[in-house]
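Just dropping this structure here.
With one protein chain withheld, the remaining protein chains of the complex are depicted in position.
Chain IDs A, B and C follow the sequence of writing; residue 1 opens each chain.
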Amino acid sequence: MSEVMGLKAKLGLNVFKEDKEFHIRIKPGREKDERLKKAVIVCPSGLYSANDAGDVEISVDGCLECGTCLIACGEEVLEWHYPSGGAGVQFRFG
Amino acid sequence: MDIVVAMKQVPDLQQLRIRNREPVMADVPLTFGKIDKNALEAAVLLKEEHGGEVVVVAAGSEELEDTIKEAMAAGGDRSIMLADDKAGDLDSAESAEILAQLIKQVDDCGLIIFGEGSGDNYSGQVGSRVAEKLDLPQVGSVTQIIIDGEKLRLTRSLEDSVEIVEVMMPAVVIVTADLNEPRIPSVSQVLKAGRKPKEIISLDELEQPAAEKTLTTLSNLAPEVNRKRITIKSVEELVEILKTEGFVGGN
Amino acid sequence: MEKFDVIIVGGGLAGLSAAYTLAQEGLETLVLERGDYSGAKNVTGGRMYVNPIRDLFPDLWKKAPFERFIAREEVSIMAEERSVTMQYDGNELAQEPYQSFSLLRGKFDKWFAREAERKGAMLVSKARVDDVIMEDGKVVGVRADGDELRADVVIACDGVLSFIAEKAGLRKPLASKNYAVGCKEIIEMDRQLLEDRFNLQGDEGMARLYMGDVTGGSFGGGFLYTNKESLSLGIVVGIDALLENEEAFKAPELLDRFKQRPEIASLIKGGQTAEYSAHVIPEGGVKAMGSLYGSGILVAGDAAGFSMNIGVTVRGMEYAMASGYYAAQAVMAAKARNDFSGASLAEYKKLLDKSFVMEDFNNFKESLDVLDHSRFFTFYPELAGSIMRDLYAVPAGAKDRIFPTIKKHMTVGEIFGIARDMWRLRKI
Partner (left out) sequence: MANVLVFSDKTRLAAELITAAETIGDAVWAVTVNDEMQARELASYGVKVLKIDVPELCLADTAAVAAAIYQAAEHAAADTVLLAANRAGKEIAGRLVQMMGAGCLADVKAVNTDKGEIIGVRNALGGATVAEQVIKTAKKVLVISPKAFSPAPQGPGGSMEDFSVNVKTPRVKVVETREKKVESVDIEAAEVLVVVGQGLDGMETLAQAEDVAQKLNGEVACSKPLATDKKWLSEARVVGISGKICQPELAVIMGISGQVQFSVGIRDAKTIITVNNDENAPICEMSDYILTADMNQVLAELSKGL
């Protein structure tokens, strides 16, 4: 079972607690910004994808709150804050 | 008049892991069940309207002393608890006996609120058992509580009907999850929670010993999943399967 | 309104070290942790070096829930199709006091939080701090979920992104070249199988670092630590390096690629992945650090950038704990003076400068620039691998002599290149 498993299945092993709102958003109008494409590569959870129209989309389910996308893309294109208290990923091992 | 809320310390099931079909209980944080929080919220709302104190009663392991702060932060005024590591895994019979004894310590108790099922087991027995032990009337499946003088006016929501019932206090009320949305305490409420009055007793200090366990668990495993897991490529293929399995056409 | 001596934002190692130290001295200390519990948001490679911080927390270590003490150090240099591994066993590693331990933060931080509470610190979890309260250029408290909480000093221990330091105007902008990302799996394994496979007795553990073709030729590496009943396996790769890599591996793919290497696959066989985590790691050293103090505020741990990669060791947790400790010392000195201005709190920097923390950071300040050089991640591993291949090869015909075998790999140009690299390495 330690063979390579799908990313979603791997994320499914973690505990995620629901938040009232999305804690990461692409700033409106920045969907096509080149900087966002970096997130597609660097995000350890693979949450970013570019659609056929070239817009980058994010789905925050499975976010590990690692901060890589914020550092790679910058605050001009991403609105990024931590999930509310007690929400988001909760590592059991860490 | 005080309002008693009975709460059960349960493992945070979101933190539960299954390893080789066995639940891994070690290191799972303890909390209160969702419906217990609804029960507490109902009590706090009633107190805010009618006065009195919200007294939280609970039984569990020694960590309960910590867990109970959650309830104090969310509006409980004081607590009476049995915190004893020998009481970490109580069944309904034991819980009922202990809770009934704790509730007896509340002098001016008009109303005792339970959630309709604990977060972990959901047997929904304890409220009724306590009502019987204390010889109090009870109403279950409650979605609304109105205090009207000495009387309670309750909305009882069953599968196919809704009843409005009246009962004289003191009474046991067992609530469902639909009746409110529990508040999320602020940091300063959490800080104050630790300073609220609490009474803690151990199993040895009970007036009567807790009842014996009435259940034996033979096994408790995650269900075995044994599915074909065949990948199909197209809707046509899907339709074909529906046909061969006999769900469309032919019959 | 609640007023405390100190509010600590973040209940990780830096925050808890500060809280533990402050509460011990009787200061009213509040720790705000956004996770369900301390450790819930923390990710580490998995090994702590205790020596530098042992004396700062003399009572702490006996009962600490470490996984295994590291009795054996290994380094694997990976070329594309082969690897060279060096193993170091030293008596000093296997004797008390042990130099380093593997650990899991979910367990360790949870326990440390309780120890800090026992000393009198107040800990509130599930509490996110949204902002600092500034008055006349001085930090006087924080806002958390609508609550205003005040203190003489706020210590920002909120991790590598440190929004608190940013809001207090102390943090430099986050430049991607100064940061790496780590991706890690916890792989559970039957204790007996693990001990047999890694040749461990009792609580002995091993640590192995992987260099070379771990991260597709990018600046980075891999790690494997043995825990009691699990392995911590992961990779660390520079964010810029990841983006610049021509092969354009995605971060999660790199970890999977690493796991599929035959050398790794055979080590984790029979294990079961139990958790997947990732986090940004500050690697910019002194050059990337912002201000460590301001009026009414101190910054410690990853928030201050206290983490270092010098190739053979990647360290952060000792710096976090030490900086938390020195922050606490500075606060106590400031309290004695009843002066919480920036000038008074500057004591923190002085304490750090005198300690191993800043000494290490000054000694190794060039390491990132030196190591961020693809030759260290492709050329040398391939060289080492090729030499070993030829040394061990027994061809059908006659075997070459050893000296010419090595010499064949060392052209004049390459020798100059190596000399140049060695010259660079003298800086670290």
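By our rule, a contact is a pair of C-beta atoms (placed from the backbone, for glycine too) under 8 Å apart; a residue touches a chain by one contact, two chains touch by 3 or more.
Small disclaimer: the values here were computed from a predicted structure and weren't measured.
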Checklist entry - Wait, the hidden chain, what does it touch out of the ones we have here? => result A, B
Item to check | Missing-partner contacts on subunit B, residue numbers | outcome: 11, 13, 16, 18, 23, 92-93, 96, 116, 119-129, 131-133, 137-141, 153, 156-168, 171, 174, 177, 213-223, 225, 227-239, 241-242, 245, 247-248
Checklist entry - Residues of subunit A in contact with the chain that isn't shown? => result 5-9, 12
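Note that in this section only the chains that are shown with their structure count from here on.
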Checklist outcome for this item: When centres are defined as mean Cα positions, the distance from subunit A to subunit C in whole Å is 22
Checklist outcome for this item: Whole-Å distance, C-alpha centre of subunit A to that of subunit B, is 35
Checklist outcome for this item: Expressed in whole Å, how far the mean CA point of subunit B lies from that of subunit C is 42
Checklist entry - Which positions in subunit C touch two or more other chains at once? => result 36-37, 106-107, 127, 144-145, 272, 274
Checklist outcome for this item: In subunit B, the residues touching two or more other chains are 15, 17, 27
Next on the checklist: Quick check: in the complex, which residue numbers of subunit B touch subunit A?
Outcome noted: 14-15, 17, 27
Checklist outcome for this item: subunit B contacts subunit C in the complex at 12, 15, 17, 19, 27, 29, 184, 186-188, 190-191, 194
Item to check | subunit B contact footprint on subunit A (complex, rising order) | outcome: 15, 17, 90, 92
